[in-house]
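Complex shown without one protein chain; remaining protein chains in place.
So that you can tell them apart, the chains are marked A, B and C in the order they are listed, and the count of residues begins at 1 in each.
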């Protein structure tokens, strides 16, 4: 596969797509982002990398961080984790409360907000210094010590996070939150505020395309079985009520974030990241998804 | 990969699993099936096949037939199909009406009953002799002219199908059924009554593991893009409200049927079928799912 | 209370209200009704009557008939009726299927379509000649032998009744329908097609304002306890998802029909009927409800 040529072709193709629309506005600090930003970065398991546009610029990874925390929690807690959160697609929006009511406060999966908040609660119970430990972990798998939280974004999210306060207290009322809600949300807002570039993201996710091993050192960070399962959850639940659409069009496990980033991966081949903070009329980051659809069509490869 | 050895090991392992429980009872004719039946058949793209147990015995494939009709409808109608049915996991049971109410009679995906009934309605509008044409198609991709409908089962389903009558009239009231409901259901009950063995099923699904080509003749039945997408829908929606569970544990696109059959496939490698009509306490065909979980663990391969 | 004067004042007041909008269109035969029709009729227990407008003209009483069939079924079956249907407000639209799914096919109350279809099924099990018997009953309590079904309307409803077919088969699948669905719906469409004037309606409902006795003969048709309870169900459930609104603004037990008719009553005083087939922008028969709101304000009387 000549990835270099394919990425060049992709760059040309994407220039022909309409680029209108504005950025997401519900977190004030994210509103300040320039909507014309657009970056793409491909990190192959053989160490080669190809990117274009704003692929080296930092942005707020938001919900993409939910994969990191899930992987950490799964590694530490093993099967016990599934007593606290399910692995089924929700068929609902990312911040819905309806299903929680019918399912005793056990969220449908670890990628809706409720589920990731439960994961955060789990980590708070087992990590010594949750915020530090998470940061160390992300830096380690990215081989990049410069990665950090964006405290302004974390603060902004906290100030506008009434819905998340509702979610956590609702689960607490049903017995599925063990730590202080304020502490859990503080950790959760920090994880969402992680500031990374397409390049950093793609490199950090090679692990998930490589059966849990770091490509550089062959060190096993996660066991193969766990990685298979996390990839599966990305595929079935990574895009909320658009999971079927993404799987259908792109055919790769992936995860999106409200900052406009998407990560995806093809096991044994590569991890890939796009960033486009512009929303289309329906409120979706359609340019990013389109980019990956074109990319997998050009390569002729997907998991299916 | 030494599939022969793996299948032998699998057969030994599965003997150690508890085999209690009864068969599904809501279709009277299916109640008569011997609950101890258990078959497994693996059909590799290179033409080799391995099976054990009752793998050559006929059973009612039921909802597995939904993949055949979806593939046919997609081939004939192309993108227009998605105006009539979505591709999102439903997060609900296979025969739920709730979502239809909120979504204007457009079913969540082609594998819940409502969705497959819409597919049947689509086929009725375009096929000359729907029941004959479907049979011919299945025989062709299975290379087996002996495959047939089980008219007793079709009749039995018709007699006990109040829920499906409700579903189709509900969608008709919302404008999403074009043909006579009785005709559509007649076709639908016939498709579900298809009687096949694990061996026949596995062979007929090699197509979906082979980018749409018949392995024997290299003839393109479906284009590669379509097959990728149908596999994607199997993965995200093939097991109703257990789709996440199956994807998580097995990691293959697949489809189950209430007769106790499961089909699954690994692109570029194989199609595999299990049959175990016994339900566990929670009403699931757990032995079949377990068999595939053990099988993919033994091979160390999945799409993830 | 000088009802004569109040009704005159009401007539004058109502002339000042805007009269725009069209008639309901989902039953073709009802579409033909002149939208400018407007009638009001008050029948006091002392035998005095006051009306204006098209109060002596026949219209399709539709769901108002559900009160007659409920009263009959309650009288014959007693408490057993409540195993088949509940008495709680549904909080949903009149033809919703959602709650049925969560509540095992036991409708929320006898006035949503599903509930009234169950009542019809109950009556079919106990009446010799259901359609004749119902007609006899309505003629008897109205003292008017001319009342009849409108067969064209019944036919039209049957032809456009996919939603009701869905409802009845859904309940049948859950075991809450005992007779042939076709027969039950035939009876149900006939009851809905009853053709009556405001005057006939008001007179037939005096019974419910008079503790179950005919005012003319003091004959007990229903016992006092039953009437109290039917009035209660009218108040809490008579207007579907607008029951609270009607109770709040008018303060009388009542029932509406999609033909534009409303019946209401003040125990120990009167029964009153309005007819205005015109829908407002939100699809409500607002003129009829407004008429009764003004009427109860003028009298200063309500049940509260």
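Everything below uses one rule, namely that a contact is a pair of C-beta atoms (placed from the backbone, for glycine too) under 8 Å apart; a residue touches a chain by one contact, two chains touch by 3 or more.
All of these numbers come straight from a predicted model, not from anything done at the bench.
Q: Can you list the shown chains that the absent chain is in touch with?
A: A, C
Q: Given the contact definition stated above, which residue among C:231, C:256 or C:276 touches the chain not shown here?
A: C:231
Q: Can you work out which residue in C:6, C:87 or C:127 touches the chain that's missing from view?
A: C:87
Q: Looking at the full complex, which residue from C:247, C:273 or C:291 touches the chain that isn't shown here?
A: C:247
Q: Could you pull out which residues of chain A are in touch with the chain that's been left out?
A: Touching the chain left out of view, chain A contributes residues 96-98, 100-101, 162-163, 165-170, 172-173.
Q: Against the chain that's been left off, what residues of chain C make contact? List them.
A: These residues touch the chain not displayed: 86-92, 99, 108-109, 224-225, 227-229, 231-233, 235-237, 241-245, 247-249, 251, 253, 267, 297, 300, 302-304.
Basically, only the chains that are shown with their structure count from here on.
Q: Please report how many Å separate the Cα centroid of chain A from that of chain C, as a whole number.
A: That pair's centroid distance is 55 Å.
Q: With centres defined as the mean C-alpha position, give me the chain A-chain B separation in Å.
A: The answer is 32 Å.
Q: Between chain B and chain C, what's the gap in Å when you average each chain's C-alpha atoms?
A: The answer is 48 Å.
Q: In chain A, which residues are in touch with two or more of the other chains?
A: none
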